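With one protein chain withheld, the remaining protein chains of the complex are depicted in position.
When the chains are written out, they are named A, B and C in that same order, and each has its own residue count from 1.
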Amino acid sequence: MDFKLTEKQKALKREFDQFFEEVMKDAPPEYGRGGLEGVYATPEGFEFHLQVSKKLGEKGWLSRAWPKECGGEGAPLIEQLLFNESRESHRAPGVDLFGHGMFAPTLIIAANDEQKERLLTPLAKGKVSYCQGWSEPDSGSDLASLQTTAIKDGDNYIINGQKIWTTGGHRAECMFLLARTNPEEKRGKGLSVFHLRMDLPGITVRPILYMDGKHLYNEVFFKDVKIPAKDLIGTENEGWKLTRDTMNFERSGVGFFVEGREDLKELVDYVKTTKRNGKYLAEDPIIRQKIAKLFIDLEVGYTLAYKIAWLQGKGGLSFAASAASEAKVFGSELAERIANYATEIMGLYGQLSDSKWAPMNGSMVESYQFCMGITVAAGSSEIQRNIIAWTGLGLPRF
Amino acid sequence: MDFKLTEKQKALKREFDQFFEEVMKDAPPEYGRGGLEGVYATPEGFEFHLQVSKKLGEKGWLSRAWPKECGGEGAPLIEQLLFNESRESHRAPGVDLFGHGMFAPTLIIAANDEQKERLLTPLAKGKVSYCQGWSEPDSGSDLASLQTTAIKDGDNYIINGQKIWTTGGHRAECMFLLARTNPEEKRGKGLSVFHLRMDLPGITVRPILYMDGKHLYNEVFFKDVKIPAKDLIGTENEGWKLTRDTMNFERSGVGFFVEGREDLKELVDYVKTTKRNGKYLAEDPIIRQKIAKLFIDLEVGYTLAYKIAWLQGKGGLSFAASAASEAKVFGSELAERIANYATEIMGLYGQLSDSKWAPMNGSMVESYQFCMGITVAAGSSEIQRNIIAWTGLGLPRF
Amino acid sequence: MDLSFSSEQEILRKSVAEFLSKECSYEKVKEIEESAEGYSPKLWKKIAQLGWLEIILPEEFGGFGDPFINLIIIMEEIGKAAFPSPFFSTVVQSGLTILEGGSTAQKKDLLGKIVDGKLLMALAQYEQEASYLETGINLSAKLSGDDYILNGTKMFVIDANIADKLIVAAREDKGITLFLVDAGAKGIKCTKMPTIGMDNNCEVIFDNVKVSKADLIGEPGNGWKILQKAEAKIIVAKCGEMVGGCKASLDMTAAYAKERKQYGVPIGLFQVIQHYMSNMLLAYDTSVNYLYKVAWMIDENEDVTKEASALKAQVNEKYKFISERGVQIHGGVGTSREFDIGLFYRRAKAYEYVAGDSDYHYEKIAAALM
Partner (left out) sequence: MDLSFSSEQEILRKSVAEFLSKECSYEKVKEIEESAEGYSPKLWKKIAQLGWLEIILPEEFGGFGDPFINLIIIMEEIGKAAFPSPFFSTVVQSGLTILEGGSTAQKKDLLGKIVDGKLLMALAQYEQEASYLETGINLSAKLSGDDYILNGTKMFVIDANIADKLIVAAREDKGITLFLVDAGAKGIKCTKMPTIGMDNNCEVIFDNVKVSKADLIGEPGNGWKILQKAEAKIIVAKCGEMVGGCKASLDMTAAYAKERKQYGVPIGLFQVIQHYMSNMLLAYDTSVNYLYKVAWMIDENEDVTKEASALKAQVNEKYKFISERGVQIHGGVGTSREFDIGLFYRRAKAYEYVAGDSDYHYEKIAAALM
């Protein structure tokens, strides 16, 4: 039982930390609030994200964990964890959640050599951005019931249909799409994965505003969109299986806990410097207890994330799969709890969003809203809990 | 919108309160802890229960709410609520949960005149005690899957099988039994209700001890037990329907909340008179907040109970049925919360059961254990929540 | 005991509900939220004509002597519709404070204008420390000849940006004193603060603002007592609005759960959704019945200090709970501005702070019990 990092790992972490600290000096204010909002809500935020991405590409850090034959360094997963931890604790952008987080692993598993060269290289260099074409209006948690079609037509596929909840669809250059190539098949069968550019004729992007009016999500409509057959990734009709394999990549959830730690740090600063009724908030026993409870949740969550990463690195995937769902449920619900406690502690100030009056730059009241996007996305808490019961405890599937 | 009691109702409540206050002066110590434990755990406790029952019978209070044709006064349900409230706030016994609470309503609905005379009269006089023969080892929440048989044999029925969780089965004089009269039928059909004496040949009672070793529950075995056909209640094979009708009788759950109020009163006394670290516990903001939260739960629960009783009295059963389930879920889980908070507030003393060292006579640590018997009994919290969703919100049944 | 509403009350509820559903759809609500004024003057005029603003007017001033519970009925319906208007600031906060502490002349004058829809008012109590306590009021009022000079900053003043007059709690030599101040008076600077409620919370700076000695509500030093007495009623009224929001959240979520299909069945068939929703219904039923109980106690002239605090803490927590589960059950669409559940999720957090947050009220209850 040894939680110690090696000297090499420590040095690596220092290098990451220095880089992100330096980079974040120029960050626009929306990055104080972290999450997807910083990247997608404003053009300035997205521009900054792309800049950082390029810098990371120059350093070769976007592809460190990729296998050597795919242009990476085959860095161990624990180093990837340290990278993610450092980046997220600085609330830094630069890694494309969809491009680097999801599509690159898919390409690594399933792409042919030509595709690897053509599609992975720009990703490694930080020169391209992606969005994800998965959810549809009638298939929320139930991805296998997709209806968007991609019908083979000579050397092309013709795409028709609609995607929804496409985060960053209004900013990304490309999309990776899950569509039905065999309309005879139902549910999980007959689906395939594609790469495509978002500026193709026949694609329309319509904003879905968040409850506070911010623009992160979109609907994307496809009307006879033609893409070349060479942009099919992997085997035709085997996309669902491929998608499921991808879902199991780096899922420690460490980001929830390092971001939460930053929030707690700022909150502790706030209560130590803010007076109410003649006393510092930090002297209020009720507030002290709330902060202690958050500290505990962050401690145990952070440790669980390390355990997951370590197990994934070791190939202990069966525990890791269930534990990754645990980290997602726990981390996303903890984000909600942090936001609620923090805004309670602030009293009347807790309702103020981004403005000179708002404590912590309004980040907590923003988080109070955006956390709901996380507990419902990428496998809602309900689905995750079923997965935990099935894979973690062997309870019967229904 | 008027929550006021009439002068007559107030006078009635005063009369009940005076009676129970007087009666409880002689109560053995187990009654300080309320619940089923006082009645069934010790012979002294049961003896006291029977004495109080007789006194209530002399006053005619056991049958006040019964229709006049059944020997009652047809008192309105609100008066019955006041009676229950008074009795439970004094933690007084005397009403047989099974005999008066469940079997008498069954008899009122379904018994013939001979049975009403023979079986209701002793109940009205407080001269008989009952236990309930419902649950079986393979049918917990799923009562309709009962297997105990009652096979007609001339003028008799012959009973074979086993009942479980028979509260007070070791003390009660009689049982009302749900058994399968038509073994061809499955589930809800082919069941019938019977009255029988517990001293019949062929009946064996085996204790099931509670987790702390107390004896409330039993298994009851029937081996060729012969009972006369005249002790069938209602129509043969229609027992399940009858049982369901009975379940809807007086279900305001007011007892949870008036008992909880007594607990809170004692707890407030305790924290006001107990010092730790040089201060009264009542000065500790964390303890103050726990007490405030319990106060709120008791206030809102008590008000809900009144609403249920008022609706039941008015015949507004469709809301009342769902709300009664709400009161049961909320009341039983609140009892757990009260017990947990109280034992937390007591610190190390919170673990002490009945002894000179135990605050509140050990009632809270007892309750911490017995509350679990309530959240699983008479429709577990899980079943109740489904019922609420179905009947209260019209969600689809599964 | 009769826990039903009279037929007049049922009619009142129906008429308020019908008006709002016709005139102020959730689409319209979002539009109003995004406007600088944060309310619709046109709709305000209409509800004045319909007589809603008379609900608190005593008979002696020409009102109908409605019981307090009738105000609750209106507030519940406003809450269900998520209707943005100065009803709370003007009628509830200011109106009830005037009723509690104003002179006969003030009542006649101010309430009369309010009822006619010609006067909007705001209550300026909190300051930079955001304390709910008496010690939190430090805006200074110094007598200078026949005028008081006010200096200081008020925060979280609801609807100050649209109000004609402000009731300002200030610290005078004799203690907390309430002043009636023209919102347009020289030296007042009002700025709207962006909030999760997208409402009219304002910062109001007072820089040597002159107020006539005659424009006091109550006696000098009497202000805290008046505020406290009014607060209990203000709380219960606000809880009416919040409970209405709970009901709307519950109903729209139940409807969605019956209609939305996943894996080929309505999501309302899943046991976990059923349990979520049964907990939501329980949270609502315990809240709404207690709301009526406490409102009834006000009509009976009982002291409700403890009960109003219990109600606010209960409703604070349950509104957050119900609306949060509502968003969760809606899934992705629940987080979008297009759907309506988010209106309630945001309000639940915003209203948590109005007239005291939960921790403040827990402590008030404890103080009353111990």
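To be clear about the criterion, a contact is a pair of C-beta atoms (placed from the backbone, for glycine too) under 8 Å apart; a residue touches a chain by one contact, two chains touch by 3 or more.
Small disclaimer: the values here were computed from a predicted structure and weren't measured.
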item: Options B:Met24, B:Ala75, B:Ile151 or B:Ile286, residue touching the unrepresented chain; value: B:Ile286
item: Of C:Phe68, C:Tyr126, C:Phe270 or C:Tyr284, the one touching the omitted chain in the full complex; value: C:Phe270
item: Interface residues of subunit C (partner: the chain not displayed); value: 270-272, 275
item: Touch residues of subunit B, complete complex, unshown partner; value: 135, 138-142, 145, 164-165, 208-213, 217, 275-278, 286, 336, 340, 343-344, 346-355, 357-358, 362, 365, 368-369, 372-373, 375-377, 380-382, 385
item: Contact set of subunit A toward the excluded chain (per top definition); value: 1-6, 9, 78, 268, 271-272, 282, 285, 288-289, 291-293, 295-296, 299-301, 303-304, 306-307, 310-311, 314, 322-323, 326, 329-330, 382, 384-386, 388-390, 392-396, 398
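Keep in mind that, in the parts below, only the chains that are shown with their structure count from here on.
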item: Chain whose mean Cα position lies farthest from subunit C; value: B
item: Rounded Å distance, subunit A centre to subunit C centre (Cα mean); value: 39
item: Distance from the mean Cα position of subunit B to that of subunit A, given in whole angstrom; value: 52
item: Junction residues of subunit B - those touching two or more other chains; value: 285, 289
item: Of all residues in subunit C, the ones touching two or more other chains; value: 273, 359
